[in-house]
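Only a single protein chain was left out; the remaining protein chains are all shown in position.
Up next, chain A:
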Amino acid sequence: MEDRPLSPDATLAERAQDGDTGAFDTLLRRHQDTVYRIALRVLGDAADAADTAQEALITAWRKLPELENTAVFSAWLYRIVTNRALNAVRSRIPAAPIDEGLPTAAPGPEHQSMASQLRGALTRALANLPPGQRACWILRELEGMSYEEIAQIVNATPTAVRGRIHRARTHLVEALRLWR
């Protein structure tokens, strides 16, 4: 895929700052899946996630020259997509909260495995979390990031991040009680 030996993100980001579109292409290949996944988990909708990921990546190209410390490129990129996804969520017309007690239709609960029912319940419960909590929980529990990394991404202190994740978990545990 790459015509050079594996270069660190920081080197590629610096080249992309200078206008090397090939370097940016390589960075995209490395990070596009995570960018899309964050958007998808926060937004809960594939089409919205694709739009948000695309806007975030184009924004990254335009804003990249302003990034001084290229060593934090990935955190910077994930921050852009997280913020865009959160903005998109917040600008949605508020819908009635999803009933967490009921599994969604489709194949019918009796044909779904226990695991997929549980996963469905979790997805619905996530959709009802306040967006800030949802983003922190996703970055920690699904993307496996540290509190410090998440703090950089959501622009909060690690302590605040810890608090949000804690509240998110309390809510989710509660929601799964309803599901039972």
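Keep this in mind: a contact is a pair of C-beta atoms (placed from the backbone, for glycine too) under 8 Å apart; a residue touches a chain by one contact, two chains touch by 3 or more; residues count from 1.
Criterion: contacts and distances are computed from a predicted model.
The complex appears with one chain absent; UniProt names that chain "Asp23 family, cell envelope-related function" among the candidates "ABC-type polar amino acid transport system ATPase subunit", "Asp23 family, cell envelope-related function", "proton-translocating NAD(P)(+) transhydrogenase" or "ABC transporter permease". Within chain A, the residues in touch with the undisplayed chain are 4-5, 7-8, 10-15, 17-21, 24-25, 28-29, 32-33, 35-37, 40, 46, 50, 53-54, 57-58, 61-62, 65, 70-71, 97, 99-100, 115-116, 118-119, 121-123, 128-130, 133, 141-142, 144, 166-180.
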